[in-house]
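Omission of a single protein chain aside, the complex is shown with its protein chains in their original locations.
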Amino acid sequence: MKYGTVNSLQSPRFAGVKTFMRMHNIRTFKDVDFAVVGIPFDTCATYRAGARFGPSAIREMSALAAKPYHPELEVDIFEECSGVDFGDLGSVPGYVEESFEVITKEMQEIFANGIIPIAMGGDHSVTLPELRACSAVYGPVALVHFDAHYDTIPEYFGKPYSHGTPFYHAAKEGLVDPSCSIQLGIREGLYGPEDAQNSANLGYESLKASAMHHMTSEQIIEKVYERTKGKKVFLTFDIDFLDPAYAPGTGTPVPGGFSTWEALELIRGLKELDIVGYDIVEVAPAFDGTGITSIAAAGIIQEFMSLIAWRKKNGKL
Amino acid sequence: MKYGTVNSLQSPRFAGVKTFMRMHNIRTFKDVDFAVVGIPFDTCATYRAGARFGPSAIREMSALAAKPYHPELEVDIFEECSGVDFGDLGSVPGYVEESFEVITKEMQEIFANGIIPIAMGGDHSVTLPELRACSAVYGPVALVHFDAHYDTIPEYFGKPYSHGTPFYHAAKEGLVDPSCSIQLGIREGLYGPEDAQNSANLGYESLKASAMHHMTSEQIIEKVYERTKGKKVFLTFDIDFLDPAYAPGTGTPVPGGFSTWEALELIRGLKELDIVGYDIVEVAPAFDGTGITSIAAAGIIQEFMSLIAWRKKNGKL
Amino acid sequence: MKYGTVNSLQSPRFAGVKTFMRMHNIRTFKDVDFAVVGIPFDTCATYRAGARFGPSAIREMSALAAKPYHPELEVDIFEECSGVDFGDLGSVPGYVEESFEVITKEMQEIFANGIIPIAMGGDHSVTLPELRACSAVYGPVALVHFDAHYDTIPEYFGKPYSHGTPFYHAAKEGLVDPSCSIQLGIREGLYGPEDAQNSANLGYESLKASAMHHMTSEQIIEKVYERTKGKKVFLTFDIDFLDPAYAPGTGTPVPGGFSTWEALELIRGLKELDIVGYDIVEVAPAFDGTGITSIAAAGIIQEFMSLIAWRKKNGKL
Amino acid sequence: MKYGTVNSLQSPRFAGVKTFMRMHNIRTFKDVDFAVVGIPFDTCATYRAGARFGPSAIREMSALAAKPYHPELEVDIFEECSGVDFGDLGSVPGYVEESFEVITKEMQEIFANGIIPIAMGGDHSVTLPELRACSAVYGPVALVHFDAHYDTIPEYFGKPYSHGTPFYHAAKEGLVDPSCSIQLGIREGLYGPEDAQNSANLGYESLKASAMHHMTSEQIIEKVYERTKGKKVFLTFDIDFLDPAYAPGTGTPVPGGFSTWEALELIRGLKELDIVGYDIVEVAPAFDGTGITSIAAAGIIQEFMSLIAWRKKNGKL
Amino acid sequence: MKYGTVNSLQSPRFAGVKTFMRMHNIRTFKDVDFAVVGIPFDTCATYRAGARFGPSAIREMSALAAKPYHPELEVDIFEECSGVDFGDLGSVPGYVEESFEVITKEMQEIFANGIIPIAMGGDHSVTLPELRACSAVYGPVALVHFDAHYDTIPEYFGKPYSHGTPFYHAAKEGLVDPSCSIQLGIREGLYGPEDAQNSANLGYESLKASAMHHMTSEQIIEKVYERTKGKKVFLTFDIDFLDPAYAPGTGTPVPGGFSTWEALELIRGLKELDIVGYDIVEVAPAFDGTGITSIAAAGIIQEFMSLIAWRKKNGKL
Partner (left out) sequence: MKYGTVNSLQSPRFAGVKTFMRMHNIRTFKDVDFAVVGIPFDTCATYRAGARFGPSAIREMSALAAKPYHPELEVDIFEECSGVDFGDLGSVPGYVEESFEVITKEMQEIFANGIIPIAMGGDHSVTLPELRACSAVYGPVALVHFDAHYDTIPEYFGKPYSHGTPFYHAAKEGLVDPSCSIQLGIREGLYGPEDAQNSANLGYESLKASAMHHMTSEQIIEKVYERTKGKKVFLTFDIDFLDPAYAPGTGTPVPGGFSTWEALELIRGLKELDIVGYDIVEVAPAFDGTGITSIAAAGIIQEFMSLIAWRKKNGKL
C-alpha cells in the first residue's frame, strides 16, 4: 500500500478539503514513510500569538504546490514514498505543560513507527516536546536549526517554557547533542551579551546572518555537514529565518533575513543528512496579508518531502 | 451508522483538516441525511471571479461555528441527523458546459439517494446544473431565491450561461415551477426595464429589497409559504442578499442589502418548507478581508442544517 | 448629441479605462446635463489624509454599478440625460488657498453652463470652493448636508480652512442660505457645547443621528422638504454619514451611523428638490480594505444621476 | 489636581504617543476619578488569540475620538472628572493562574482607591480577576454583561479557566450576585442545551439577541434597571455583542449581532446605574482589517467615561 | 502628430482618469509607435482567477511612475515616441475560444499597422492569440519568455487552452521559432519529468532559476542574444518570474524567484533586441495587498517603453 496525492490533472488543485498537498488525511502507522502533522499550539508566543492557525493556512496554500516531481533532485515524491497528512495533534488550549504531554505522546508514536514526521507549528516551543519524543526513540540527535533567534534562554518570566527557551531545555534534558548541532541565521537584537553566551555555553555552534550574507550556499552547507558528523538529525525551521519581506506572517519578525531562494538552496543541499524529523514553525497567518508566508512554508515542506524521496530513491533511507 | 462531528470539547475547534463544521470528509450515500458539498466553479462570473475558493474559505471559518445545538429551534443537528462533508465536485476549469455536465451528474447521485445536499458555490451559475439534477429526481420544484439580482436574463454576450442567467434557463427547461417560486431581496440596478420584466414573464414572483425593508420577517415568511404552496422546495442563497457591510467578499456586491440577523431570522422561519436541496453561492474570499463573509455563510449553512434537524425531529422528514 | 455609457452587454463591465460608470471622459460644456468630476484634494483633512484617491477608487468600483435603469424611479439615466466624466479638477498639492482658487474657477464654468456637477472629493473642504462657484451663478442656495459632523467651526489652528470649517465660511460668505438649510446625521463628539452652538448660531437646522434613528425615512424627507422651501439646493454627502461598518474608508469615521439602505432611501425621497449641484466627499480608499466604501459611494452617485434623470423625464429640469 | 487630555485644537489629534484619548499616562491613585487600563492577556482564548494587542489598537484609534463633550448627555468628561491612562497591567505570558494573580492584585489597588477602572482586554477571562478585585472591595456586585456568548461553562478541556468560563466562576466564587445580573445579546450556537442551562442554574437572567431584535432600547434598558435593583454594578462589554460587520476584529465572532448605534443607545440609557467598574474585551486587531472594531471600542469607552461624568455632574458619584 | 502624456508638473500625478502612465486613451492607428492595451481575460487560470483586473490595477499604479525620462538609457519616452493607451480588448467572459478570436483580431490590427503593442493580461493564455496575431504579420518570431513556469503542457483536463499551455500551441502552430526562443526563470514543481521534457521536445531552451541565481545579468543577457540570433522577438513577461515577496498578486506564485532589480536589469540589457511586441501577464490585484505587484508591473512596462524609445533614438526602429 502506498499513500499518495490527488492527481491535479484530474481534479483541479483548488478543489477539495485542504489536506497538505492533497494527501490523504488518515492517521495510520502502516506503510507510511513520512507524515505531515499540525501542532496548532501558540500559548508560548512572547509577542504575537496566532501560529495555531499555521497548519490550516499552510495546508490551504499547499494546494498551489501540489506537484510531486522535483526537477532539481530529479525525484517524484509519491513514486518513491508513501506519505499522509495526519491532521493535527491535540493540545490543552492555554495550558503549556499539559499540551506538551499530549504532543510528546502523539509524536513519539510517529517516531516509534519509523515514520519521518514533518510537523507544522505552532510556536517554536512545540519543538521541545517533539524532541522529547524524538530522543525517546533515537537518543540525542544533531539539531540543524534555521532561525533569526537563538531560542536558548533558560526561562521567561520565571517560567521554563516559552518559544524563546526550547533549545536551552533540549540541551539540558539531553535531547540533542549540541556538539553536533548548529544554528543558522541568527540576527536578533539581544537583551544582553549573555543571550548569545547561553547558546555557546550549551555547546551549540551558531552562524550569524551577518556572516552568512557573505558566504555561498556551498560554504554554509559544508559547515552543516562538518558539524553534524553523520549523526541522526532533527531539522527545525523557524519561518522567521526568512526576511519579513518574504515571511511577514510570523510572531517575531526580524529585518535583515534571507530570501526563499536562499532557504530552498540550503535545504536542498542537505540531502546527504540523515534527517529523522522536520518541523517548520511560527507561521502566523493573521499577519500574513497575501499568504506569501504560507506559500513559502508549503514550498519548504515540499522541499523536505523531496529530500526524503531522494534519500529513499538513492537507498539512503 | 450516524455521521457526526469532532467534539470540540475534546479537540479544540482550531485544530485539524478543515471540513465543514468538522464533519467527516467521506463520500458515501448510505446512512446520510444531508451532505455539504463544494462546487468550486466560477468561470461564469461576469465581474469578479474568485468563488472557486468559496468552499475552502467557508470550511475554514465553519470551525468557529462548530457547535451542534440550535437554541432557538431547540435541536441538536447531529443527534437528529447523520451528515457528512462530501468534499468538492469536479469541474473542467474554464469550460462551462463540460463543467455543468460533471456537476449535474454528481449532484443527481446525491438527490437520487434521498440525501439533502447543501452546496457551496462557486458562482450562481452552478445552481442550474444543481436544479437539473434536482428536477431529474423530484420533477419541477418551487424555488426560494435570496439574491440582490434577478439572474433571469436569457443570455450574456450571446452565450446562454453566466451567473446572470440560471433562473431563465431553470424556468425554460422546466426545472422549477415559477408559479410557486419567489425571489427575495432584489435591488440591483438594471440594464433596462426588461430585466425586471424577464423575471415576471417567466412567472416568478419577486420581492424587492425596497419593499422588504418595510416588512416584518413574519410578513416576508408568510409570503414565501403562500407562494410555495407546500411543494418541494429548492432554496438558493446568493450571499449578496446581504449588504456589502456584512458580505464584502462576493462577486457583484450591491449596497442597500440585509443584515445577517435579518437573513437568519428569515431562514429560521422557513422550517415548515419541504426543502430538498440548498445552496449558498458567490462567496469570493479574495475580496473578504477579515473573513466575515465566510463566517456569515458558515452561519447560514448551520441554519440550513438546523432546519433539516428540526424537520427530522418533528417527523417531517 | 447625447453622451452615454459603454454598453456592458457588449463590452464586459470589468474592461476598459475606468471612468465613472463607463461614461466618456471628455470635458465639453455642450449638450451635457450632468458631469461627474473629481476633486482630488485632501490637504485639509485633520486626521487621515487620503481622499485625494477617492475619485479614482470610486471610478474603479463604479464599473460594478454600470447599469443605467433605476427600477424604483423607473428611469433610464442615459435615455433621459446626457452625462460625462470630466476627469479631475486641478489643485496645487499642499497649498489650500491656491487650490481653492483653481477649484472655484473650474467649478464655476460648469455651473455657468447649466450643467449639474456631481463632484467627488477630496476632503470636505472642497465643498467651500464648490459653493463659491455655485453661488456665483445661482446666488445663495439651500444646503442639504449629510454628515456625522457639523463642519461649522470657524477656524482650526488659527487657520480658516480645514475640512471642519466649510459651512461656517459658506454661511459667513453668503454662499448658502442657512435658514433653508439642514444638516442630517450629526453624531460626532464635540470639543465643547459651542461646537453645536456654532451651527445653530449660523442659522442651520440640524437633525442628530440620535433623533433620526427613531424617525422613518418619510419623516426625515418631509423635514428636508419643509426646510428647503422649494429653493435651489446644493446637496453635499460626507460618506461618514454612513456607519464605519458600511464606510470604513474615510478620514474621520464615527460609530453610530447609518446603513447604505437608509442613505439610498433618503436620497431617493428627495427627487422633488431642485438640486443644482451634488458632491460626495471623504472617501479615503487606503482605509477601505475591501472597497465597500467606494462601492457605496458609486451607488450613491448612481442615485444622484437617477434623480436628475427622473426630474428631466418629469419635466422638472 | 485634575487630570485631563491634550487639547486637540492645539496639537493635532494624530500627534503624540498614543494614550487613551490623549490622557496622561501615569499611574497615580490620588485625585483620579477613573482610569483606563489595559490588560493585554489572551492566553485563555479558545479560538483566535490576539486580544493582547487590543489595548494598543484601541488607544491608537481613540485619538480619533479625542473630543471630551458629549452632546446627548450634555457633559464634558474632563470638566467633571479627572481621568488618566494607567498603561497596562502585568501578566505572565502563557500562564493563566500566575497572570490572574497579578491582574487581581493590580486591579484591587484601583478599586480600593475609589477609582472607577475602565479595563481594556485581553480576552474575556480577564473579567474574572477583575471581579475578584472588585468584590474584595465592594462585595458581590450586579453584573451587566453584553456578549454573544454566555461564558458560563464550568471548565474547558478539564481546566477551569478559559474565556468561556469566567461567569461560572464569578458566580461560584460569590463575586457577583446573579440574581441582580443580566446577560444581553446571547446568540451563540451551543454544544448542547446544558450550555444555556448553566447560566440559568447559576441564577443569571439572559436576554437573547433573537428577543432583543424585537425590543426597543427603552424596553431593554428597563429590563436592566429592574434586574439590577439599584445595586452596585460591574459592566462588562464583549465586543462580539456587535455584529461581525461592525466588529470583525474579535476572537469568536457570531453573525446576527448588533450595530454600534444600538450598543451606544443602550449604554447611554444606563446612566442611572451605580457602575463601579467597566471593561471592554476581545478586541483582536489582527482580524480587524480597517480598524473599525477598535474605533467602535474607543467610542464605547468614550460613552463609559461620559456616563461617569454625567453621574458626577448630577451628584450621583 | 505625437501622442504623449499629461505633464505631472502641471497636473498632479494622483489626478485624473487612470490611463497607463497618463497617456491618451484613444484607439488610433495613425502616428503611433507603441500602444499599451489591456486584455482582461482570466478564464484560463488554473488556480486563482483575477487577472482580468490586472490592466486596471496596473494603470492605477502607473501614475506613480509617470515620469518619461530614463536616466540609465538616457532617453525620454515621449520625446522619441508617440504612444497611447488603447484601453482594453474585447472578450466573451467565460468562453475561451470566442475570446481568443476577438483578441487575435484586435491584436492583428495593431501589428498590421506597425505599432508595437505592450499588452497587459489577463492570464498567460492571452499570449497565444497575441502570437497568432503577431505571426500573421511577421511570421514566426523568437520568443523571450520570463516565467516561473514552462507553460508548455499540451492540454489541461482534456482541453487545449489554459494558462499552462500557450507555448505548446505557439510552437505547434508555428507562431514562434523555438530554436531561437528562450525561457527564463523556470522553477515550478512538476507533475512529472515530462513537463520539462515538453519544453525541450518543442525545441525551446530553458534557463532555470537554480542556474540563473548563480549567473550575472551580463551572462544571462548574453545567452538571450545568442539564442535569438537577431530575429524579430516577442517578449512575454509573466509577473511570477518575480518572487512572491516582490509580486504576491498573481495566480500561481512560486517561491525562489527574482527581485525587481534583477528583472529590470535584465530587461534593460535587451535593448539591442528587435522586439515587435511585449506583454506582461498574470497580475491579479485581489491578491496584491499593498499594490507592489502592480507597481512592479508598471515599472517593467515603463522599461519596455524606454527600450522602444532607445531604439528609436538610436535609429534601430
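The letters A, B, C, D and E name the chains in turn, as written, and every chain counts its residues from 1.
As a working rule, a contact is a pair of C-beta atoms (placed from the backbone, for glycine too) under 8 Å apart; a residue touches a chain by one contact, two chains touch by 3 or more.
Source: prediction; values computed, not measured.
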Visible contact partners (per top-of-document touch definition) of the missing chain: A, C, D, E
Identified contact with the non-displayed chain, of A:Y156, A:F241, A:W261 or A:W310: A:Y156
Residue touching the undisplayed chain, where the options are A:G257, A:G277 or A:G299: A:G257
Residue, one of A:V96, A:A245 or A:I280, that touches the chain absent here: A:A245
Residue touching the undisplayed chain, where the options are A:V102, A:A136, A:L190 or A:L317: A:L190
Hidden partner interface residues of chain D, rising order: 11-12, 14-19, 25, 38, 40, 52-53, 56, 59-60, 85, 87-91, 93
Absent-chain interface as seen on chain E, which is shown: 8-10, 12-14, 63-65, 67-72, 74, 76, 243, 245-246, 259-261, 264-265, 289-292, 295-296, 299-300, 302
Positions on chain A where the hidden chain makes contact: 46-48, 156-157, 188-193, 195-196, 208-210, 213, 243-245, 248-249, 252-257, 287-290
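Everything that follows uses one rule, which is that only the chains that are shown with their structure count from here on.
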Those chains which touch chain E and also touch chain A: B
Separation of mean Cα positions, chain D and chain C [Å, integer]: 37
Interface hub residues of chain E, defined as touching at least two other chains: 46, 48, 52-53, 93, 156-157, 287
